[in-house]
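A protein chain is absent from this complex, but the other protein chains hold their places.
Entry: subunit A
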Amino acid sequence: MGELEQAVLEALWDLDASRCGADVPDGHGASGREVHERLVGRDLAYTTVMTVLDRLVRKDLVVRQRDGRAFRYAPRLTRAAMTAELMHEALEGTRGDREQALVSFVGEASAEDLAALRRALDDLR
């Protein structure tokens, strides 16, 4: 299932990128039909694509906007912005008194910590 979600989101990102610059009259996002066409090589049923799109909307990864009788879908974040969000969570998780969802290799380091580390490295040479 995750693999399908990835394919659909990739398709939305691609459609988003190809639309960039061109002034599209019908506004933001792509229709379910366009996403389905984009994934033509994968031999997916249209309803499957719609199910996955709905799931992505529920997960707040995709936003949809009513357009007549159908919806238009757009990724909430670009790929780079989503990566940045994850990086932020990873770096943020290393501090604070909250519960730790992620376990980092190394958290914040003070200047003294770094000096101690370099001394240890020199000793091991």
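Operating definition for what follows: a residue touches a chain if its C-beta (ideal position, glycine included) is under 8 Å from a C-beta of that chain, and two chains touch if they have at least 3 such contacts; residues count from 1.
The criterion applied here is as follows: contacts and distances are computed from a predicted model.
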Listed names "M56 family metallopeptidase", "cysteine desulfurase", "ABC transporter permease" or "Succinate dehydrogenase hydrophobic membrane anchor subunit", with the criterion being the UniProt name of the chain not displayed: "M56 family metallopeptidase"
Those residues of subunit A which, in the complete complex, touch the missing chain: 2, 5-6, 9, 59, 61, 79-80, 82-87, 89-91, 93-95, 97, 99-110, 112-114, 116-118, 120-121, 123-125
